[in-house]
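Remarks on the structure that follows.
In this view, the complex is presented without one of its protein chains, the others remaining in place.
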Amino acid sequence: MAKIVVDVMLKPEILDPQGKAVAAALPRLGFTFAKDVRQGKRFEIEVDGEPTAAQLAEVEAAAEKLLSNPVIENFTVRVEK
Amino acid sequence: MKIGVVTFPGTLDDRDAARAVRHAGGEAIALWHNDADLHGVDAVILPGGFSYGDYLRCGAISRFSPVMEPIIKAAQGGMPLLGICNGFQVLAEAHLIPGALTRNHELHFLCHDQKLTIENGNTAWTSSYSQGQEVVIPLKNGEGAYMCDDETLAMLEGEGRIVARYVGENPNGSRNLIAGVTNERGNIVGLMPHPEHAIDSLTGPSADGLGFFTSVLKAMVQ
Partner (left out) sequence: MSLDTVAIAEANPDAPQPFAELGLKPDEYARIKEILGRRPTSSELAMYSVMWSEHCSYKSSKVHLKQFGDKAVKTDALLVGIGENAGVVDVGQGYAVTFKIESHNHPSFIEPYQGAATGVGGIVRDILTMGARPIAVMDPLRFGPADAADTRRVLPGIVAGVGGYGNCLGLPNIGGEVVFDETYLGNPLVNALCVGVMKHSDIKLAKAAGAGNLVVLYGAKTGGDGIGGVSVLASETFESKGPAKRPAVQVGDPFVEKVLIECSLEIFAEDLVVGIQDLGGAGLSCATSELASGGSGGMKVQLDKVPLRDPSLSPEEILMSESQERMCAIVEPSKVARFLEICEKWDVTVTVIGEVTDGNHLEITWNGELIVDVPPRTVAHDGPVYNRPLAQPAYIDEVAEEVINVPIPSTAAEIRETVLKLAATPNLADKSWVTDQYDRYVQGNSIQSQPDDSGMVRIDENTHLGVAVATDANANWSYLNPYEGAKLALAEAARNIATAGAKPLAVTNCLNFGSPEDPGVMWQFAESVRGLADGCLEMGLPVTGGNVSFYNQTGAVAILPTPVIGVLGVIDDVRTRTPMSFDRAGLDLYLLGETANDLAGSEWAYMHKQRGGVAPIADLQREMRLIELLVAGRTKKIFTAAHDLSQGGLSATLTEMVLRYNTGATVQLDNVGISLLSETPGRVVVAIDPTQTAALTQEAATQKIAVTKIGVTGGDSLIINDAKISLTELRAAHTETFKKLFG
């Protein structure tokens, strides 16, 4: 069964204190790989059967209206198996 | 003079806002989120709290409540509307004022007595203050950092639409120390600090907050 995934991230110019906190914590635990970390949200939406183009369009609209705040966030929509 | 105070599920400072209205000499009318009727009020306050548990984003779900429809309409027609803290977040989500409120830059909930300057004494909610008046009002939130793009910021500053500014250290990371903003018309104000908790020095740091509520009563008389 497939699901539609919406990823929401703060726009690059918006301060992300949570991402910064994570980036600061990693080296304290011995992880030195990260140059920067940004934190976002992921929505997993279950639909019956295979997602149609119409449904994806609806999800885009829902993401614009509810799942994200376009003033400060960007989003992407994709289908995941 | 009737001032509506909205209760969403999870609203916390509604009774305090109602008390402030009464202290200022007005009549507070409780408005239920699910009831799309303003019951003849002359102004509306969206109080502080954690409506819908801050699920999704603060105020993101409240803004779609049935009561918001007549509120938005009336506000667009000039009705005075004040959003305090969570109420400010609802106003921002509803795009009644520009910008958005995000997580405090130090990630902690912060409650303290905050010095502010009232920078715009011409709105429906601030006429009792003089331009540049310094006040002390409690600030208590976890998501109070005011954000907007450069263009919006320039516009707000240029048009004098910053209603209140933090004095001293930036408590939450707000751009330009912005604590409150207003719309073009000056009837809708969003404010992060809580004037309803500064109505007397017995229960608050000062009585500096009462001015917000006396202002709107004056505005309504006019």
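Should a chain be cited, it is by its letter among A and B, assigned in written order, with residues numbered from 1 in that chain.
Criterion: contacts are C-beta pairs under 8 Å (C-beta built on N, C-alpha and C of every residue); 3 or more make two chains touch, one makes a residue touch a chain.
Computed from a predicted model, the values in this text were never measured in an experiment.
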*Missing chain: touched chains present in the view*: B
*May I ask which residue of B:Gly4, B:Gly49 or B:Gly144 touches the chain that does not appear here?*
B:Gly49
*For the chain that's not shown, point to the residue among B:Arg19, B:Arg63 or B:Arg103 touching it.*
B:Arg19
_Missing-partner contacts on chain B, residue numbers_ = 9-10, 12-13, 15-16, 19, 49-50, 52-55, 108-112, 138, 140, 142, 194, 196-197, 202-204
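Quick note on the criterion: only the chains that are shown with their structure count from here on.
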*asked:* Roughly how far is chain A from chain B, centre to centre by C-alpha average, rounded to an integer in Å?
replied: 30
*Can you name the residues of chain B that touch chain A in the complex?*
56-57, 60, 64, 92-93, 95, 98-100, 102-107, 145, 147-149, 173
*Over in the complex, which chain A residues touch chain B? Could you list them?*
10, 13-15, 17-18, 21, 66-67, 69, 71-72
